[in-house]
Structure formats: C-alpha cells, structure tokens
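Notes to accompany the following structure.
With one protein chain held back, the other chains of the complex are shown just where they sit.
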C-alpha cells in the first residue's frame, strides 16, 4: 500500500536577520517557513512521498504566504483550516562562526495554539500520522486537539510516529514537565524519536547516552514499557566548536538495532531543522520497510547532515 | 523657554515586503520603525527639537531594535519602559503604481496595549506632550494610561497636542465609537489635529469639508465647545489617481486662520506616515510661535509632501 | 458543474536584469516563470479555479524550478511531462520610464518545441481547455501536438478558449503567416481572444479598430464565419507615453456585446503578461456565466490593469 | 578620415545611497563611474567611435576600479596616467519623486586636481579633443594642464569641442568667475556647448533664452566674437515637476541653425549626466558631417532623453 | 620579444543561484563570465600580459554582456567574431559546506559550437596560442576549427600550450574518447597541462599518480612520445572534506622537474576555474623563462589557491 502521510503541528513563519546582522541591528529579514512538523512534511514531500499538512492558519497575507510555500514544496495543503488568531512566527539571529544563534518565538495567540477546529476529514485517505511533543506544550487546547486527532488516527488504523522534540522552555512556561501527555502519545506510537533523556523523563529513572550499549538500554526500557511501540530512534551530537560537529544516529527495535557511522561536519551554517530532517529520513524508509533499520538510520543521518548547510 | 516634547504612544516595527513583492509572495522584509506618535517624535528630533518617547517595549531583540532605531534618529529613549508582552508590529505590502498597499496589524498582546506601567518620571523636565487617538482605541488599559498621563501633564503645566488619527477599524473592534474618550482628550488639548469628520463625531451634528469656509465653520465649532483649545489643524487630500494626489492644509484659531497653497504630488511612492509628518511640522512651528499660523501650516505641508517619497 | 481548466502551452523561465540595469550590464538576474498559457493558469488558480498545466519540462534543476513555482501558485502540476531538450527561457531588460524593454527569447531546442509526448491522461477530468496561437508558431511538432490535443478535447466534450496571441516575429521565422492553423483552432473554439487584426488575417479582408462599432463589425464577421464560436473578446491600448496608457476592452457574442470603461494607467512598470491576465479574467467569468458579458470584460480589464505594476 | 576622440578631464567614482535611502541613513552605496568628460567618453565609445580617456588616477584599488569600468565600456584606457593623490569621488542621494537629489563632492587632493603629468603621447593618433569647463575650475594646476593640452591639440591639428559646464559652486570656491579661462578655451574650440548664460558671461552683456530667435542671437554673438568657432549647441529644460520635464535642443552655425522638437519626459529617475549624453550625441554626428545640424541636435536630444532613466 | 597570447575556446555565461539557494529554489542568479580558455585569458590579462580572446559570440545582449566583461578585465576583444546561434551558458548551484555544487550546461546550439568562422586575422601579431581539450569535445565543427587554427599557429611560428581539461561527460556525448584529436594537439604543443590519467589515455597503458616519481614517469613518457613537447604540468588534489583540500603541483621537462610544496586550503568556497588559474600562472612564467620551472609551478599554484575563495 502506498503511504499517505499526514503531519500535524503548528506551521511557523521564520524571519531571520539577513546579511550576517543580528536581530538587534538588522534592516532586512529573510522569510522562510518552519515549524518542526512542517519541516518533516516538506522533507517527506521532497522524497516523493504523498504528504499532507494538518494545521490551522489565519486568513490573511501571512497565512497565505505560509500555505503557498508549503504548496511549492509539494505538500498537500487541502487540509489546512483557517481560523481566528495570529500567524505563529519566530525571529532568528542565525549563528555565525563561533557566535551562537538566537531564537525569539512570537507565537502567542496563534490560530494553532488557540486550537481552532481541525477539518473533520483531515485523516481521510491517510495511512500514517506524524506528530511531535511541541504541540503538547504549546497550549492546552493544542494539546487536547493533538491527542484527540491521534486517537482518531489509531481508530482509523493509521500508523503513528511521534517526535518528542522536548523543549524545556516551552514546558516550563506551562508549569508542567509534560511527562503524562508525552507518555500518552508514546503509548500510541509505532515509531518514537527520543533519546536517553526522554527515557529518563518517561520512566522516572536515569539513563545514560554514554555509549551504544547504554543507549540501547534506554531504548529497550521504552520498548518494554510501551507495548505498541515498534522502534525508537535518536541522534547524538558532539560539538567540537561552533562550526564543526560530529553526529551519529541509532534506531532500536525489540530484537535488532542499527547504528550509523559517525559523520564529521565542518563549516556548519545552521542547525535549525536538522532533527526534523532526520525524522523525515528515518520515517520515509521505515514506512517502506520497517525491518530495514540500517537504511532508515543512514537515510535519516544523510538528510540531517545536508540540512546543516 | 526651550521646548522639550514628550510623545506618548505605541512604537511599532514595520515589516514591508521588499523588491516590489506582495506579502503573500515575498522572501524578504524591510524593517523600519513606525507608530503614529513615534513618527512624530522622529520628525521633531530631526527638526532639532529635544524629544523623548514615552512608551513600553519588550526586553527582547525586537524591543532593542526599535529602541536603537529611535535613538539613531536622536529621540531620547531614556523614558522607554520594558514590560511583559510582545513587540507591536505591522506587515505591509507597499503600494505600487495603481496597486494599493495592504497593511496587516499584528499588535495584540503587545507590551504597550497590555498597559505596562509608565515610568513615574516620564514627564519630568518636559514642556509639551503629544498624544494620539490611536492609543485610546488600542485597548482599555492603554486608553486609561493615556488619559492618566495626559491629566498629569496638565497638572504639571505642560501644553498638549492631540492628533485624532481616527481609525474606524480599530474603534469598531472595541465596540464603541470613541466619542467620549476623544472628547475628554480634546478638552485638555491646546492643539488638535482633526477635520470636519472629527467635528461631526464630537459635536453630534454634520459638518462639511467642501471648501475653506465650511472647514473653518467646523473648526470654530470645536474651538467653541472646548474652551482650552487654541487651534485646530487638518489636511485635505484629493486623489487624482494612485500616484498623483493634490494636498492642502489649514489651521484655525479663534480669531485667525491660515491655509496653504494646494500642492500637486506626482509619482507618489507611499503615504504612510504623511499625517504624522504634517503634525510634526505644524507642532514644531506652533511651539516656537503660536501666533504664526501661516508658517505652521506651510511647514507641516512641506514635511508631509516630502514623506510621500 | 465546477470547472476544471487545463492550460496547454510552453512554460518559460524569465530572467530579468535586476536593479534597473540592462541585460548588457547586469550582474544579477531576477527569476520568474512565464509563458502566455502558464500566466493564464497562474491567474486562474489565484482566482480559485481548479487549473492544471499541460506541458513538458526537462528533468533538470531548471525544469524543477519552473514546476515548483507553478505549484506554489496552486496550479496542478501532475500533468507536466518530462522530456528531452532544454528549458525554454527568455531574457529581459525591463522597461524603465521612457526607455523601452527588450526581450531575448532563448527557447530553441526546448522540450516543449521538440514536441515531447503529452500525457495520455492529460485531459481526464478537465472541463475546459485553454490554448494560444504561440504554440502553433513555436515549431511544427508543437503545432501538431496542439491541434491533436484540441481535437481530443472537443471529442471529450470540453469547452475551448483560444488566444490568438499573434507574434509576427515567431511566424516570420516559420516562413508562414499561420492563417490556416489559426483558423483551424478558431473553428473549434467557444471563446476567441482576438481583435480586428486577427479578423483581417483570418477572413482575408481589412477590418478596423477605430471605434466600437467597427470593432463589433470585425467580431460579428468572425462569429459568422466560425459556427461553434460563442464569443470574441479583445483589448485596445492607447499609449500616451512610456508610463501612461489608456486601456479598454470589449466582448461580443452574436446578439450582445459589452464594453468596459476606458481606464487610464499611470506610472506603469511593466506590461508583460497583461494580455494573459485579461484572458484569465474574462475566462473565469465566462465559465461561470457565459451570458454575463459585462462582468467578464470588467473582470478581465481589472486583472489586466493590476498586472501593469 | 576615421575619428579618434580624446576626452580630457577628471574621472570620478560616484557612490550613491541604494534602495531609496538618503546618504544620512544608508547602509549600502552603489558604485558607478562619473565625471562629465568620462561620461562623454563612455557614450562615444558606446556609439562605436574610437575614444580614449586622458586623465590621471591613483595607483590603488579605487583607481583600478575606475579604469576597469571605463575599459568595460570600450574606452581606450592606455593613456591614463597614475600619480600621487586620492581618487576623486562624489557621494549622492538620488532624487526620488519630488524629493530632490543631493550631491557631495569629495575630490580635494585628487590625483587629477594635483595636476600630475599628462602622458606626453596622450594626443598621438587622436583627431579630436573634448574638454569641459569643470577642469578649469577644479584647481589652478588642472586649469593650466587643460589649457596646455588644448594648445598642443590645436598645434597638432586636432579639432576641439568644449563644454562650458558652468558650475557656480566650483567657480565660487576659486574666487574668480572663470571668464578669462573659458574665453581662452572657446577661442580655440570648433564646437562649443553653451547657452545664453554662457554668452552673457563671456561677452559681458545680457542675452536671453526666452525663445528660439533670442537664443540664436546669443549664439551668433559668440560665433562673431570667436573666429575659429564653427557651431554652438545647447539644451533648454522646462521643469513641470520633479518627475516631469520638457526638454529641447538647438545648434547654430554662422549661416544655419537646427532645433529639435520639444520632448516631454515623465517618470524621470535621475538627470545626472544628461548634459554629457547630449554633448556626446551632438559630437558624434558633427564629427561625421559638420553640415548636418539637424541630425546632430536630434541625436543629442535622443541620447539625453534616454539618460533620464 | 614581448608575448602576445591568443586564447581560443568557448566563452560561457555562468548563472549561479544567489544567497545560498539551489537552482531549484532560487529567485536570483549571479552573472559571471566563464569558460576554461576565457578564464585563462582573464588571468593572463590581470598578470599584465597582452592577451586576446578568439571566439564567436551571438550579436545580442548576452553576447555583448560577455564581451564587455572580458574587456573590463583587459582582454583584447577585437578578435571576437559574431555568428548565428545562442550564447553558451551554464547554470550553477554553488557548493556550500559539505553540500556539493551542481552544474547544468546549456550550450547546445551555441555560436561557438556551430563553428562559425574565425576571423582570418585572428592570429596576426600573436606569439602564443592557448587551447583546451574542451573545444575538441564540444562539437565536430568546433573540433575542426580548433585543429585548423592550431595548425595555422604552428605555421606562423607561434608557441602553443594545450590544456587537456578532460571532461568525461562531454566526450561520452560524442561517442568517442577523444584520444586521436587530443594526441594531434599534444603533438603540436610546447606546453601540455595533463596528468597521469591523460598519459594513460594517450599512450594506451596505465600510469599512476601515487607519488612524485610515478608522476615524472608519466610525464617523461609523454615527452618521449611527442617530440615538440617541451614541458608537462599538472596539479594533484587531496580532498579532506568539502571545505578543506590539500593541493600540490609539478612540471616536468626532459631534463628537469619542479614540485611545489603542498598547500592546505581551508574554508574553500568554490573550485570552479582553479585549474584555469593554475594554467595561467604556469604559462605566464613559462613564457618569460621556460627554464625556470620552479617559478612556473609556484606561481601557478599560488593563483590556483587564490581562486578557491
């Protein structure tokens, strides 16, 4: 059966200071579309997989700009609702050499976080749903919508991937640590993007990312706890300096595991969205053959590596 | 006595689609600072008048960007408070030839409209306060702050200018027509920027802008009603087509009036902020010599004309 | 029945000298998508009409660039074939003030003109086909493909619009005047975009565009000669100077006609694609209500006017 | 005999505020080459006439930039000397709509005005020399060099054109009105670009530019006074407003005269260098046929008109 | 005797995606002039050597753009013919960090490859001719013209340098491996730019680039086979990663050889044209003193290194 993937989450506009300036001093902004799940949708569509975005946008020029950009990339935009509220945005000073980047989220009151109704046919014809933990943390309405949609997906027989995408700052703002909602999602997922830190949070005891066998330990503990889960995948990053990183990745199922070779990346420009590219690469392969773990993790890392430039 | 002017109102960042694109299709935004009262402050500072801005900004890179831009223009930024909330912004498709411009305000939840406390020393050392009707319409807290600050100004003996700046869309969103608040402000003002339409609203009967004597009629009715008012000034615009306008201006006191010659402007690029430039030009002259109405209105129109390019 | 429009023709990439430079001196080119029929497709999609493009592109980065740009605008790109040959392009020095523009076509050997196979399902589900005379002149294979596709459309019961788009230079290069092929197309069309000059060519006698009644004369002669034809529409342009034009438009059926008011456009930037915008505006209305000629011609002229900026 | 024209004068770099900004606020400058005589040289080379530039540049990156730009346009740069001093420059806020432009010359201490030696072979092989009054006003060394070179040209049998290019601000700075030096040059010239104001200065009595016959009067008085002079040519400009001008031109010999039709130019961007373009157009034609005054004046005006955009 | 070098080959326009975008997504292209032999001509002219380009360009704005750019760099453009056909172009996604670049040639039907006549005086006054293997592979007419011109050069007593510039893709398109044409050229050359791979192709047995002595072996075999050959020169590149390379170079004559030190280049931006810069550096020195091999190879490598940024 050919996959039809639905990605659910907030679509953000990204406004980045141009020409090496910082936000404090810039006279121009470069406009791009972002948002973790939208990034995954774009990457999947570029890989030739039929992909739709489920989200809500304002009925104004910025909402149209976001929609047109997704459409340009081949994402099916027919399931984007319009609703009341603002366009979710973020402002960025890109990293430059050893100078770190700076992100300013400006998404309060966005259509998505106001939880405007999802189209009732949003999942019709889809075979897989991809969701991330960011939607749980953004607002309580968004969290409720996310969980309801995921349940509907399970009932309709879709497979599910869930990217933890743990953002401490977002969760702090809610006053909770998100453990219960995240667990509820992982419990429904077939494929979970998360590492030993997520395992520590979810299972309430410390795991370590020190080496391959400790990481498998954490993955197995998750697979043990959550019975529908088929696989757990994550990346590890060693930062030598601002522009040189070493990255590697792994995926674990109950009875097998695959590790990529470590890749050294020099002259890195920007790491935004590299986690999303990884998820897309793994997911695209996993949908085609869930047994071929090695291809999944290699594709994921290759896509992620490309995204650093 | 040398004037020290305080302008109170919301500082906005203006993000305009560059290179002739529309917001729906742009890949770059040009960043400027706007907001009616901030425009007046910049224009006054450029005329060499000591001018401060009283407002509140977020403590983030966008707030800093706004502050630095005002400071560049010579506006005293020492009285800008920081507070909770977003940076107020607006997005713009600039007009081009016969194609009209399009403005999208994105200022909900801004620090200013949340009414964060004004510095208690904000008026110390100032001799004049300039305020506009936009601050009354933006939110009820902003309206309360505006009126309180204006009262304090009166008590401290400052003179006051008030620009009606009537924005139907803003007032509609409040469910009121603003008549009472505006009247409260005009009642305290020395100089009012408003035309026959404002007179109609405030006095509850129809006035006309048909010709000079009808406009003087409206001004005199206002001067009659509001006893501290010294002068009323306004512009009139005849739009021949998208890029060619004819503009003129007048000012009326109880026993005198001055009219400018009509100016024909061709190849107009952008009329945003032209009303603010007019107010600044009139105000600067009026502060120096409140009797010389002709200079006031001529300077105002000259500044306004320049702002169309 | 909801319309599904198919536009057939060559998709071109347009490379325009930026920042006011000429092609001879430029260091940057601005990239856009053009081609008369693709312009119509984009305009129709922007009006909310389901529109597909039937054409052939090279399987290389430039072909992908063209496809993604059409997709961004909401044009259905599922019926674009890939084939051997180059991407069709044109280079442009935009007009500036009284300085005229300059166009350099560079489309020899393009996939489209090499006549690569049209997808056999290209017309499935479509209700209307739009074609232009440019495709007849571009190459003999393109001409053959155009006529074959049009015949198939008629057999399938689609309605047909045909824009003469007479380009003397293109026809001169073929050594023919195109009369026979054009007549063959008009004979199948329901709606023909052409004026008194096209009538002169097709009917072999002189018509005049001097005034409304002479223009109706030419239209009636065409409606007389071509029995399936329902309506004939055209624009007239009076050039006052490089940046000021007056434009008007008309449409004629056998027993009715509608004329727009003349519009004066000042500060014109660029007239490329204004004829295509007109065709799209007329067509969109005609598809909805073929009797309402006035709306058709007014919409067409409004869209065309906007395109000058 | 085929003409080989030598232009003598200062080559300037022109730094203009970009993107509509003023010099006071710009973050980018656009770089071009200017200088009245260099403008003439570029225009002549573009008309296909063998043209060399005689001047002196600093041996630094800015000097090289100026040389390469002239070379790009086909001007022979083999006779450019290098010398001590700075590159002559000027900074520009371009005009925009009704806002006038602003020029800031920054040429003190330039190589040219320091009078560094002209190559002894500078005139070898040349048939015509073009000079302007600016070189007389720039510095006393420059003035001396100009007159010496012109004398050498006369001795070598070259024809001479002289553009008065009267710049009040430059002459004021010298404390003289330039009458004597200018007269010395006109006395050697075959073709003089100057109008009734130049006649007034040179002949010490008032002439008028009111209409054609008064202008011929002034020209004849000059032809009377200066016996080697063959023709006098000038333009007249009527400024309707910032972006709309009407221009016309005339040329007078002793027994004939030619006037162009008046041209109306709308949407004017920039009038810098339009006088130089006129001189080049007239000169190119005059060199080919000194009797055909009408062609000369028409070509001059056409080139000048184009330069306004 | 002062050298006058003629470079023969196709002049290409290079259109590169700007601002870090790929060709598939770009909205702007940066325009440069390229083509292997034109790159050599520009580099030689910048070194102060009298250099002309022999090639053919279309008589249209793109041809003019190419000509003006070469002229700017000081290349003598008087021997560029005009002919029928297109301008040869290539499109480029520049490399960025670990992401490789992508080149799309679009040169079919170009004036050069159509073999339009070379000016009969093209070699008059020249002392040296530089040619590359690309011209042999581009089309059979180009190949014939190349060989004819080279023979004429030999007859006129010019020295000859030949850069193999082996492009597998170009040769594959011809269905031949080029061995015979290349051999014919090397047989006439004084200086050959080629390495052990070229030796393998030309001599029909395997050579190795493993170390200095194996490379000298290959060079000596070539010098042995081709009796007029005086020297063979080549570079070797060790790619550590996308932005860090180590490069070295050597030159061999029958009885001497010189090797450069290996240079490590970090933060490499672009390697296009680095081989051409090497050839120019070696050639410039060789023309002055064919015995000083060390200077030749050091200059070549220095120029090549600079070209990576």
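We just call them A, B, C, D and E in the order they show up, numbering each chain from 1.
Following the convention adopted for this analysis, contacts are C-beta pairs under 8 Å (C-beta built on N, C-alpha and C of every residue); 3 or more make two chains touch, one makes a residue touch a chain.
Because the structure is predicted, anything quoted here is derived from the model rather than measured.
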{"item": "For the chain not depicted, the shown chains it touches", "value": "A, B, D, E"}
{"item": "Residue, one of E:100, E:125, E:168 or E:267, that touches the chain absent here", "value": "E:267"}
{"item": "Sole contact to the chain not displayed, among B:73, B:116, B:181 or B:198", "value": "B:73"}
{"item": "Residue among E:136, E:251 or E:305 touching the omitted chain", "value": "E:305"}
{"item": "Residues belonging to chain D that touch the chain removed from view", "value": "15, 18, 22-31, 60-62, 64-65, 68, 86-87, 91, 93, 102, 104, 106, 108-109"}
{"item": "Those residues of chain B which, in the complete complex, touch the missing chain", "value": "68-69, 71-74"}
{"item": "Residues from chain A at the interface with the omitted partner, ascending", "value": "20, 96-99, 241-244, 267"}
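Throughout what follows, only the chains that are shown with their structure count from here on.
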{"item": "Where chain D and chain E overlap in contact partners, by chain label", "value": "C"}
{"item": "Separation of chain B from chain E, taking each centre as the mean of its C-alpha atoms, in whole Å", "value": "65"}
{"item": "Centre-to-centre distance between chain D and chain B (centres being mean Cα positions), rounded to whole Å", "value": "47"}
{"item": "Set of chain E residues in contact with two or more other chains", "value": "27, 68"}
{"item": "Graph class of chain-chain contacts, one of line, ring, star, complete, other", "value": "other"}
{"item": "Chains grouped in pairs wherever the two touch, ordered by label", "value": "A-B, A-C, A-E, B-C, B-D, C-D, C-E, D-E"}
